[in-house]
Structures are given as C-alpha cells and as structure tokens.
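Just one protein chain is left out here, and the rest sit where they should.
Let's turn to chain A:
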Amino acid sequence: MADAAASADKSIQVKLVLLGEAAVGKSSVVLRFVSNEFQANKEPTIGAAFLTQKCRLEDRVLRYEIWDTAGQERFHSLAPMYYRNAQAAVVVYDVTKAASLDKAKSWVKELQRQANPHIVIALAGNKVDLVNNAAASSSSTTEETSEDEPDDATATPAELAQAASGDGLRAVARDEAQAYATEAGLLFFETSAKTGEGIVELFTEIAKKIPIEHILASTRGGGANRPGGAASGSNAQGNVNLDANNQTPKNACNC
C-alpha cells in the first residue's frame, strides 16, 4: 500500500478503470502507457492488474492507479467494486470490430448509471495501426501521412467498403465513433498500443479534464468520494489502515 505517495510528492491519486470487450487491447494500451512496451501475442490478463503511472501536466502531477478487468468482463461478471470511486475510465473498442463499439457503448451506459457522477470517460478506438497499414498497403490513393495523422479523411467510403470485405480492416468509421463520443460527452482518441499512437495523448487529455478541485475537496472532507479507492487509510477521516501495525511499509512508493 502506497500510503506515503499522495502526500510525499504532492501528486494527486486518480483511480482509472479500463473497460471494453475481451481482446480489444485494454491491457496493451496500459502497458504501452506505463512501460512503453508492446507484446504481440499477449495472453489474456493474468497476474498483474493494478498498475501505477504518473502523468505530469503544467501545474500538477497525477498519479494514475490503473485497474485492469482481470478478465472478469468476459462473462459480464465485473464487480461493482471495480468502478467504485473511479475518477476516470478508458472504454476501449477495436476499430476493426464493429460489435466492440456496441459493447463499449453499453459500458459507457453502465458507468453513467453506476459510477461516480464526476467520472471522466474516454473512448479509445484501438488497433488503428491495422487500419493504417492496410490502408497504406492496399490503397494507392491514401497518402503515407495518414499513418501519423489519422484524421477524418482516413475513414473514406472506400475503406469502409474494404472493411466489409476483408479481415483486419476498419469496421468503425472514425466519424461515427467521434459523433457518438461527442454526443455522450466522452473524450475520444484512436490509438495503437502497438505503435504508441494516441496513447500518451489519451491519458494526458484525461488528466486535464479530471476535476482536481473536486477530488481535493472530497479528500479533505474525508468523505465518501475519496479518490483512489483502497489506496490508503491515512487521509480519510476515521478510516483504519489494516496494514499499519502489521509490518513495515512494503514498496511504499511504486513510482
């Protein structure tokens, strides 16, 4: 438990949860953000599911406590505890699988119904590298630059037609996802855990949108909406820390 972290370096702890259909690359997105790594054939999530990473903005440092689903989403069995007190959520879909956006939408609905009302939700269309590569190799009219700067132009009708006909091609138009995100009040990025595209931007924009003042206020009040869920017993009024007199603090700061 990282008791010292919040106060020692003045970083603000933020609980961020990942949601999305199985195999859309939730863990890979986090792994890219936290360790700048990518594993091509990553096994379904086992063992490590609670990563931390700092995110520096001009005037503040956020310390993300990132919760992975540990596979519990596969059979619709995520516990309410999972998104309890989350200040941010990244809902991931796979740009090559249309059904994964539908699933993402149902997660957004669930979050809006169950989670903290101030939660910042970002929608991430992952695996955009598959679309970029496919577009670059199979279409002579698409410029190389589209790999670096995927903009609205990438989702051309021609590509959508390709997506319908072949594997690994775009199945969700950027426009469509963007329009949905705007309507639902979500941040939106297309990302590639493989190349790193959009990943840092995703987490940085979330950090900018987190209502820090609200978090600090509720922390001081020691109230119900304390950030970070379970992280420490020292800052909320009347909470007890079970680990405190059991042992010396182990790996007190993970960052």
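One rule holds for everything that comes next: contacts are C-beta pairs under 8 Å (C-beta built on N, C-alpha and C of every residue); 3 or more make two chains touch, one makes a residue touch a chain; residues count from 1.
In this section, contacts and distances are computed from a predicted model.
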Query: Which of "Rab GDP dissociation inhibitor", "NEDD8-activating enzyme E1 regulatory subunit", "KLLA0C17534p" or "Glycosylphosphatidylinositol anchor biosynthesis protein 11" is the UniProt protein name of the chain not shown?
result: "Rab GDP dissociation inhibitor"
Omitted-chain contact residue, chosen from A:L16, A:V29 or A:L51: A:L51
Statement: Contacting the left-out chain: of A:R60, A:R84 or A:K208, that is A:R84
Message: By the contact criterion defined above, which parts of chain A meet the unshown chain? Give residue numbers in ascending order.
response: 1-2, 34-35, 46-53, 69-72, 74-77, 79-82, 84, 114, 224, 226, 229-231, 233, 236, 238-240, 242-243, 245-246, 251, 254-255
